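Heads up, one of the protein chains got dropped from this complex, but the rest are sitting where they should.
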Amino acid sequence: MKIRAEHITKEFGEFAALVDVSIEIPSGELVALLGPSGSGKTTLLRVIAGLEVAQKGRVFLGDEEITHATIQARGIGFVFQDYALFEHLTVAENIAFGLSVRKQPAAKIELRVRDLLARVQLSELSTRLPSELSGGQRQRVALARALAPDPKVLLLDEPFGALDARVRAELRTWLRRLHDDLHITSVFVTHDQEEALEVADRIVVLDHGKIEQVGSPNEVFDRPASAFVIEFLGGANVLRGEVHGDRGSFGELVLPWTGAGDGAARAFVRGHDLELGREPVPQSLSVTIQDVREIGITARVVVTHLDHGELVIELSRRRLAELALVRGDRAIATVRTASVFLDNPPPSQALS
Amino acid sequence: MARRALPGFGLSLGVTLTYLGLLVVIPLSTIVLKTSSLTWAQFWTVVTAPRAVASFALSLGASLVAAAIASVFGLIVAWVLVRYEFPGRGLIDALVDLPFALPTAVAGIALTATWGSTGVLGRYLHAIGVEGAYSRLGIVIALVFLGVPFVVRTVQPVLVQLDPRLEEAAETLGATRLQAFVRVVLPALRPAIVTGFALAFSRALGEYGSVVFISGNMPGKTEIAPLLVMTKLEQFDYSGATALALVMVISSFAILIAINSFGRRSRKRDLHRKRPPEERPTLPPPATIVRGHV
Partner (left out) sequence: MKRAVGETPWVRRSLIAIAVGFFVLFMVVPLGVVFAIAVRDGIAPYLAAITTPDAKSAIKLTLLVAGIAVPLNIGFGIAAAWSLARFKFPGRRALLTLIDIPFAVSPVVVGMMFILLFGAHGYLHSSHKIVFAVPGIVLATTFVTIPFVARALIPALEARGPEQELAALTLGASPWQTFWRVTLPGLRWPLAYGAILSTARAIGEFGAVSVVSGHIRGETNTVPLHIEILYNDFQYQAAFAVATILVVLALATVVLQRVVEWRAERNRV
């Protein structure tokens, strides 16, 4: 079942959480809403679920408009950030809730609960109360509970936020597998770009209530649509300069420019898109080695450039060993790939 | 206006407003209505009659004194309950709530019987010429009894949460125990003590049941304001009674509002926190991407 939101605007008093946001989520996909806090990602999720009501815009589930439907009529499974388990009910009763409010026969409920408990691997804990469970276990109960009434779509609000790193990593993989099993359209909210890149089929990047980019993880990572996207996903070195006509100059570096407009611009280069070398070549930056740090299998080298200041270069330790560079050495850095963005783009920019 | 996601707003608010309107607002408005049937001159005469003034002064004075004493005792009791272990601590902690639960009439006759001139404890006072009942002292005794729980219950939670490391820090810096208490603990407790004082004071002002037994109700000496109102009612002087009642009601409202706003200011709690708008980056969105194999 696909989800579509059209021109959603949601304000909380003076604060605009979402500004004219439109998005379509294809059926069966696992989509991440990614962005920093305040970006509107949770608000968008809640508007789709009916937990918030937008001032403007429409929401569709499949072909049906649900903009004015009540929460309980939407048939949407929702996993809350703090799980919102019913503290006075056991694990089994929590999971059964969505079915028992629909007056399903007891035998059917029991079967379904048992099935879901097995799927989330919590069968031995069915009679426990939520207060007796660990964070990761509560998470899984919340998920099972949301899935029990066979929802049309599944929405998850920062599902792994409150858990420690190891549990988070396990659950990420587990969620991905669950989705592959069930093929239910799922949308989850996260501020963790690694999580989004690892788990999602498609990523929607939001900032300040607007969509910055929509694409597959590789698209969003390799071909960022804006300065915000590249800085939020993975970070990058920033080279300041200017673009005119069909080229941009950034210090002694010249890069082709195919965009519209002229003026001050910045070139974003990821740490692993800068190559270190010893011999000067055309279109390279002269740098001085400032700091060398080896971390596991990669190495991170901080260099300084006259105009561009400090740059961070990532390379494999093997390559570093080959170069045999130490602090104080002079070296060159070449740019493999860069994303160039105007500082002040002309207003009518359609998003690619 | 956006529709609310949670259901039941209209129904619950409607019930609440209707109930309060019928049961609180309308009855209260009768006081204002009835008083407005008096002219200002008449109102003023009633309210400034010597007997009335004496009763106001007595109510006010006794309540202030009682609230002050209750604050001191309440602070001690709260301190002892939170900081010390001793046999019977649980019992005392439970008994603190007793004045809340005990009917005021019972409190009144019990205190009178105990502290009166022939009472188990009052006889010792009587021997030294002090009357524990049918006197102003008796009124204060009853009001202190009622006020202490307010102070204890407002101070206790604050004391429980007070980090003992603050006092330890003060002591490592050279403060004596007393100095640490006065300069570190007391300021932290001040809002709670003030609130407790105000609650005890407010309760004492309107108190009728316990005081009416222990005071003897001698006009000009031990007649509290509520009792004067009662007397006027029995004499069918409804306008006079309402005039006095209006003064009492207005002063208790003022105190109530003061307590609530004071409590709100020192609590700083916000139900629906709005997400703070973040710093905008200096660059708005995009231009194009360059692929350059240099």
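Should a chain be cited, it is by its letter among A and B, assigned in written order, with residues numbered from 1 in that chain.
Definition applied: a residue touches a chain if its C-beta (ideal position, glycine included) is under 8 Å from a C-beta of that chain, and two chains touch if they have at least 3 such contacts.
The structure displayed is predicted, hence computed values, not measured ones.
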{"item": "Of B:L38, B:A62, B:I141 or B:A192, the residue in touch with the unshown chain", "value": "B:I141"}
{"item": "Contact with the hidden chain (one of B:R51, B:R177, B:R190 or B:K221)", "value": "B:R177"}
{"item": "Where the unshown chain meets subunit A, residue by residue", "value": "49, 51, 70-72, 74-78, 80, 82, 84-88, 97-98, 101-102, 130-131, 145-146, 148-149"}
{"item": "Interface with the undisplayed chain - residues on subunit B", "value": "4-9, 11-13, 15-17, 19-20, 23-28, 30-31, 33-34, 73, 76-77, 79-86, 88, 92, 94-95, 97-107, 109-111, 113-114, 119-121, 141, 144-145, 148, 160, 162, 164, 167, 177, 202-203, 205-209, 212-213, 225-227, 229-230, 233, 238, 241-242, 245, 248-249, 252-253, 255-257, 260, 264, 271-272"}
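Going forward, only the chains that are shown with their structure count from here on.
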{"item": "Residues on subunit B engaged by subunit A in the complex (per definition of touch)", "value": "2-5, 7, 274-278, 280-294"}
{"item": "In the complex with subunit B, residue positions of subunit A that touch it", "value": "12-13, 15, 17, 36-38, 50-55, 68, 70-71, 208, 212, 223-228, 248, 253, 255-261, 265-267, 283-284, 334-345, 349, 351"}
